[in-house]
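Before any comments, here is the structure.
Apart from one protein chain that is not included, each protein chain of the complex appears where it belongs.
Up next is chain A:
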Amino acid sequence: MSDTTQKTDTAVDNPAGPTAPAPAPAKQDKTRSLAQDAFRDLVRNKMFIISAVLIFVIVTIAAFPGLFTSVDPLACDLKHSMEGPSGSAWFGYNFQGCDVYSQTIYGTRNSVIVGVLTTAFSLVIGGLVGVLGGFFGKWTDALLSFVTNVFFGLPLLLAAIVILNNFRDDKGMRNAGVMAVVLTLTVVGWMSMARVMRGAVMQVKQADYVAAARSLGASTSRMMFRHVLPNSITPLIVVATISLGAVIGAEATLSFLGIGIRPPAISWGVMISEAQGRISSGLHPLLFPSGMLTITVLAFIMLGDAVRDAFDPKLR
């Protein structure tokens, strides 16, 4: 994993003149793993810094919404209905007279929870399917690839609507809670992770260090978890980061269609869905949650791109 000798050569050759700034970082590095290398790249990447700061702020909002607003998001007053942004309500009021800023802040939590949990579950399921299929090959791979292809054949959004439509609350109304949305999006969305993982594992499996471990008598599980998994997980992490943004967008789409999280629960999708009917009398209840949604999705895509660039050896 670590090529120590290669870098010391350049350090010796480096004349240390002020006119040669390019090979300067090679000066003090002796042993650097791929991860350390990638981290150094990331810290110098503007996209990474911006997206990391954005994600930090969004997660803080999701965890402690009370820090950002003291207004109760469900304390609505009809006399403020559709009032535009002002000093007291930065994002204005919606049709019901609720404070849009406060709702946007409190809506962050549900959107982020759906994104994080769905991605985590898909990572585990997809990762497992991919590792097993890629590592064992033969009929295991054939079976798992078949299952993956079957799920891929279904239109994603449609399958999600069909599943979510079956969730009812105790009054028999269509109402899916946050967990129902998480599970549904996991069921319809784990496949791309499985494919990425399978590809990576099949590549790593051929490596000499796996053959070495095998000839030293390492058990299958040891080879899989100590050697193959750590070396093939990077592409999976990249896909997961990018798809986290996509999942948050998918949650909003389901809420927009009136089938995901329902009011009185707040999420950006619910807010946008409520605002769309009144779009001609005022855009602000639509624009602010859409803006937050866009920024969040953008932040995760940028983060994923930055991580991929840092870990992709082809671009060095």
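Going forward, a contact is a pair of C-beta atoms (placed from the backbone, for glycine too) under 8 Å apart; a residue touches a chain by one contact, two chains touch by 3 or more; residues count from 1.
Everything below uses one rule, namely that contacts and distances are computed from a predicted model.
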Could you tell me which of "Peptide/nickel transport system ATP-binding protein", "Thiamine biosynthesis protein ThiS", "ABC transporter permease" or "Purine nucleosidase" is the UniProt name of the chain missing from the displayed complex? "ABC transporter permease"
Chain not shown: contacting residue from A:G115, A:G130, A:G245 or A:G260: A:G245
Based on the whole complex, identify which of A:A52, A:V71, A:L156 or A:A218 touches the chain you can't see. A:L156
Considering the whole complex rather than only what is displayed, give the residues of chain A touching the chain that is not shown. 146-147, 149-151, 153-159, 161-163, 165-166, 172, 245, 249, 252-253, 256-257, 272, 276, 279-280, 283, 286, 290, 293-295, 297-298, 301-302
